[in-house]
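Here the complex is missing one protein chain, while the rest keep their positions.
Chain lettering (A and B) follows the sequence in which the chains are written, and residue indices restart at 1 in each chain.
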Amino acid sequence: MKDETIGIHGLAFNEPLLFDQGSSGRTGCSLPEVDVPEVKTERLLPKKLLRRDIPGFPELSEVEVVRHFTRMSQWNYGVDLGFYPLGSCTMKYSPKINEEVWQLPGLSRAHPYQPESLVQGALELMYELERYLAEVSGMDRVSLQPAAGAHGELLGMMLIRAYLESKGNPRKRVLVPDSAHGTNPASSAICGYQVVQIKSGPKGYVEPQSVAEVMDEDVAAIMVTNPNTLGLFEEPIAEVAKIVHSKGGQVYCDGANLNAILGISRPGDTGIDVLQFNLHKTFSVPHGGGGPGAGPVGLKAHLAPFMPVPVVEKKGERFALNHHLPSSVGKVRAFYGNFAALVRAYAYIRSLGPSGLRRVSEVAVINANYLMSQLKSHYHLPYDKFCKHECVFSDARQVPHDVHTLDIAKRLMDYGFHPPTIYFPLIVRGALMIEPTETESKETLDQFIAAMKRIAEEAERDPELVRSAPHKTKVSRLDEVKAARQPNLRWRPKGSDPTLSASG
Amino acid sequence: MYPEDLRYTKEHEWIKVDGDRGRVGITHFAQSQLGDVVFVELPKVGKPLRQMDTFGVVESVKAVSDLYCPVTGQVLEVNSTLESKPEQVNADPYGKGWMIVVKIAEPKELGKLMTADRYKTYLAAEGH
Partner (left out) sequence: MQYIPNTDADCRMMLDAIGVRSSEELFADIPSRLRLKRGLNLPPPLSETGLMKHMRALANRNADVDRYSSFLGAGAYNHLVPATVSHLVFRAEFYTAYTPYQPEISQGTLQAIYEYQTLICQLTGMEIANASMYDGSSALAEAVLMAHRINGRTEVLMPRAVHPEYRMVCRTYASKLGLRLHELPYTDKGATDLKQVKAGLSQRTSCVVIQSPNFFGGLEMLDEMAEAAHAVGALLIVCVPEPVSFGIIRSPGECGADIVVGEGQSFGNALNFGGPYLGFFATKEAYLRSMPGRLVGQTEDKEGRTGYVLTLSTREQHIRREKATSNICTNEGLCALTATVHLSLLGRTGLRELALLNLRKSAYAKEAIAKLRGYELRFSGPTFNEFVVRAKKRTPAKVNRALLGKKIIGGLELGRFYPELSDCLLICVTEQNSREEIDALCKIMGGAR
């Protein structure tokens, strides 16, 4: 039978580790001229501090290094290769012009401690970006310091704690819905809070009643995600916020899903006190294979005194860094933020403008609903109503054939797609969370729909084909049990055992 | 699957009583839910525990669970072979997969635990 999957085999290479190739004495780098006296190291440093050598360190020429990483890159899937519908990750296309701008020497080759008069351009960019993010979210101020979403969450919870401390009692507990991302409870715990889980209601959102039942003067905050991880707008968010505020608590919003509501609804207008942005999601900063991203935090005026330092201020026509906020929580990282990511988000916002951003959300939501409407004939949809930028299916209709979400995900690779997010949110068994984003064409969506339908058919007709997928990738399913039982986390020279001792 | 001579907790531990000593592990249901066990963290001998205190952690590739002590007492023995063979928890949860032995301080507490029948009913009620 003709193979109709998009994914095909190509010429890929086996490429050994850096440490298993090269040869003694090779180098791939040209160092600057030695134009100072070559004083003996022993004259400059105590002998006992000296290191003679780094055994096992790679020794390769430039061409070997280039081939090494070029070959390895061919084993990867990226947004520039194809559809990457990871729910809650917003894998949208990263505009190439943004890659040009952050590398301008004035932006990428400036030292953070240069005098302020020599970094006015950078400071202006940060000042303006703060204003733009505040406007988009309906917040009053924004801290650009955190390096990632989870980092921003941590800062957000610190701000809440500092605010409540200033009111006399930091309180002990934080409410977190069962649909929340794992970073939410983890961030609360680092701030010294005990996490109390709230069950989502039958309609998929948190019911005000559930909150009222547990809200008291010992609860510091509730952490919500809106739109939530089911891709649904938390309709009663304003009432929930009111309940929490009435007992003096604060409302934290996980802004990971902002791509659904740009220019349509603003968290700050719904009662949110703090939220984090994920610039590597909503604002097109590339994901880098696991970062770097940026997680700025938007906040309402009452939390501003506690912002981390420094903040960027404008005095007349000049911009300055203010390091002295008496009630500041301090710093969550050295220097000012993931500036190169901030530059790209700034460029993205300047490129799209207000109507462009609104169009982003409109099309993201249309794309997701289109997928949902076309897939529900073949996959179980736990919440059958219009979604926002992402939709969540389950494997309930495939399980009777002993085909599960994991198998569907692996088979999608053979069709040339990156799988959606799987097994999250935890409240849906066998969840498949699909977020197309606005940067996908209808043709791509149709190809994905066709593939998903074929896989559903395969699950009935030839389940073993799906269970044994993927068939076309460089490696097939990997033994994760072995990886965890006998951790081998680094290369070691031949003759030594790379796995850790059993006591790990 | 659920030996009659054991007692069970709501957190899916079992205890086998022998005089004033109790051997503890996790049930067949628990190990099947976890999947392949990759690591078990056990307490030091001598550690005092109250009923339902956590005495350790059991880890699989996709999940991690706290382990709860069915009775108040002191840790007398620890199954050190689980360090190199955590898979014993899956293969033989009531035998070679045992985790700790405790000295039972309050025999009356055993009355709060479930019999095999009650545990089976409990599992059914939870939808398993």
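Basically, a residue touches a chain if its C-beta (ideal position, glycine included) is under 8 Å from a C-beta of that chain, and two chains touch if they have at least 3 such contacts.
None of the values given here were measured: they were computed from a predicted structure.
In the whole complex the chain that is left out makes contact with A, B. Remark: the omitted chain is touched by one listed residue; of A:A150, A:V206 or A:V224 this is A:A150.
Checked against the hidden chain, the listed residues A:L175, A:A409, A:V428 or A:A451 yield one contact partner: A:A409.
Listed residues A:Y252, A:Y336, A:F393 or A:F448: the one in touch with the omitted chain is A:Y336. Listed here are the chain B residues that touch the chain not shown: 39, 41, 59-64.
The rule is simple: only the chains that are shown with their structure count from here on.
Put simply, chain A touches chain B in their complex at residues 480-481, 484-485, 502-504.
Taken together, the chain B residues at the contact with chain A in this complex read 36, 38-39, 59-61, 83-84, 86-87.
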